[in-house]
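Here the complex is missing a single protein chain, while all its other protein chains stay put.
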Amino acid sequence: MATFFDINLFALFGQLLIGLINGSFYALLALGLAIIFGLLKIINFSQGALYMLGAFAAWIGLNYLGINYWWALVLVPLAVGAFGILLERTLIRPIANEDHLYSLLLTFGIALILQGLFTHWFGSSGLSYPMPDELMGGTRLPFMYLPNYRAWIIVFSLLVCAGTWFVIEKTRLGGYLRAGTENPRLMQAFGINVPLLVTLTYGFGVGLAGLAGVLAAPIYTVSPDMGSNILIVVFAIVVIGGMGSIGGAILTGLAMGIVEGLTKYFYPEASNTVIFLVMVLVLMVKPVGLFGKEA
Amino acid sequence: MYNKKLNLVLLGLALVAPFVLYPVFLMKVLCFALFACAFNLLLGFAGMLSFGHAVFLGTGAYVTGYVMTTYGLTPELGILAGVVMSALVGLVYGKLAVRREGIYFAMVTLALAQLAFFFFLQTPLTGGEDGLQGIPRGKLFGLIDLTDNMTMYYFVLAVFIIGFLTIYRTIHSPFGQVMKAIRENEPRAISLGYKVNQYKLMAFVISATLAGLAGSTKALVFQLASLTDVHWFMSGEVVLMTLLGGMGTIWGPVLGAAAIVSMQNFLASGPLANYIHVLMGVVFVICVLAFRNGLVGELQKVIRKNSG
Partner (left out) sequence: MKLMLKTAAATALITVAGLAHGSFSDDKVKIGVLTDMGGVYSDITGQGSIEAVQMAVDDFGGQVLGKPIEVISADTQLKPDIGSTIARQWIENEQVDVINGAVASSVTGAVTKVMSNAGKITLIAAPASHAFTTSACSPYNAHWSYDVVSLANGTVKPMVEGGKNKWFFITADYGFGHALESVATGVIEANGGEVVGGVRAPLGTSDFSSYILQAQSSGADVIALANTGSDMVNALKTAAEFGVTEMAEVAGLLVFTPNAQALDPAIAGGMKLTTGFYWDMDDQTREWSKRYMARMDGKIPSMAQAGAYSSTMHYLKAVEAVGTDESDAVMAKMKETPVEDFFSRNGYLRKDGRMVHDMLQVRIKNADERNNENDIFAIERVIKGEDAFLKLEDGGCAFALSQE
């Protein structure tokens, strides 16, 4: 057992950095969930499956359509977003105004269907997606060797998160969105097409999941259950951050990645569980989450 | 009168069923039916969606398995140990969870379930991924050998009936009426002077206890307790059983459990094995969109229409 004084600082920093990388994925996925919940009051349990769909779309694109990583980064979120819009229009809209639990159960069902189909088509052992040549190699930091691709994940996802936060919280478009969900009728009266706005928001939210899927493909195994593994963690993050709080989701996502990293250093077996412990503690003390507003 | 006749017919069917169908399959149905009924007590009659109910099933299974294997207890004592432990876990988890409502309640139960999953995965007592294997069925009261599937079946049937009657009595007691009042209009129940949280906790503990009973029995039937029993996927499965059968109905969960278990059984060995999850997902979607009263609920509607 490592005592307090013989903490291997290099190893600790390494784990924290890995945690930050995982946190970037959490932040992207949690952001999508938070947007969808905050603006549309839909609990999207299929977010994980759409993340998986993004990774598979990138793999299929590369192997069958000749779409390289960089194009996938643009095209796959659009495709996944379009698929999400289709789901929203056909299945989710009819129950949008009912108890949240119904949207949870419905999207859970959708997730099962997607995961089942991909297991049937591709098996569950997973596929590998090659790393783009431009991001091969790495940098030797004092405490660890940082592969370029992992650095890219952190930078890119932070940019996406910050941009999204800015658009929703600080621009007029974001203002319409927030107002449209608070009081749809008034916004309708002002001549704003609220249903369209809702659909596009949903598309954007799931598009983020697709984007995270593409980012994940080169380093994680592309497998049908990659979504369900990460989903409940991301859910916990959204709840900890305060359901619907955009900034809360991003910050909590990153923070939980780091907490996981810390746990991996001190007690690796618990790293998958520590987030749930945090969630229980937070909800005991602050029922609406760290950044949530009292309803 | 009508119901009494129906119940007698069902009992008769249950008694002859193992001569026609594979007893282990029937026992599986009964165990999951009890599990779903226990879950339904919470969701259907108290309006609380727990997304972590597998914990109680698994606790019952693991504890029973452990004491039976290690101490060689008789099955009734083994089951008692499992049930008591599930009730205790239910009490602790209930205390933490019932203060939250709706989606937050679901999320707290899910988080607590994950903590329990971690415990069961890590503790050396449960055999990790291997689970507890080869749990002896033992001799009931030290007399009746349960190794034989037929004998075991009637034992499981008896356990199921006891559990089922407990739920039935609970729902039709004054306590059950208060639960319904809380489900329909919580502020009103509070203003009438009911200590709502205590009632909810009570319902939670009863539900956990009976789920534990189902788990303990299941461990004896399959002579195995494994992580599948405590995985969050199992929690989702019991929601599906209840939803499909009809939540808030007495027989709904039984029918739902029978339907899902049969589906899994028939598909497992066939070419459609990979489609189990797809079909379960489709059932979920259909139930939520078009079929919210479940099989029994829809049936009741039809009967009511015809008789009225």
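Read from first to last, the chains carry the letters A and B; within each, the first residue is number 1.
The rule we apply is simple: contacts are C-beta pairs under 8 Å (C-beta built on N, C-alpha and C of every residue); 3 or more make two chains touch, one makes a residue touch a chain.
Note that the structure is a prediction, hence the values are computed from the model and not measured.
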Check: Who does the absent chain touch among those shown?
Finding: A, B
Check: Which of these, A:G138, A:P184 or A:G247, touches the one chain of the complex that we don't see?
Finding: A:G138
Check: From the list A:G180, A:G261 or A:G292, which touches the chain that is not on show?
Finding: A:G261
Checklist line | Chain not shown: contacting residue from A:A30, A:I110, A:C161 or A:M226 | finding: A:M226
Check: What chain A residues would touch the chain not displayed?
Finding: 8, 10-11, 14-15, 18-19, 21-22, 119, 123-126, 128, 131, 138, 140, 144-145, 147, 149-150, 219-221, 223, 225-226, 229, 261, 264, 268-269, 271-272
Next item on the list: Mind listing the chain B residues that contact the chain we can't see here?
Entry: 22, 24-25, 128-131, 133-134, 144-145, 147-151, 222-224, 226, 228-229, 268-269, 273-274
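By definition in this document, only the chains that are shown with their structure count from here on.
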Check: Which of the residues in chain A end up touching chain B in this complex?
Finding: 43, 91, 94-95, 99-102, 104-106, 108-117, 119-120, 232, 235-236, 239, 243, 269-270, 272-273, 276-277, 279-280, 283-284, 287
Next item on the list: Using the touch definition up top, name the residues of chain B that touch chain A in the complex.
Entry: 49, 96, 99-100, 102-104, 106-108, 110-112, 114-115, 117-118, 122, 232, 236, 239, 243, 274-285, 287-289, 292
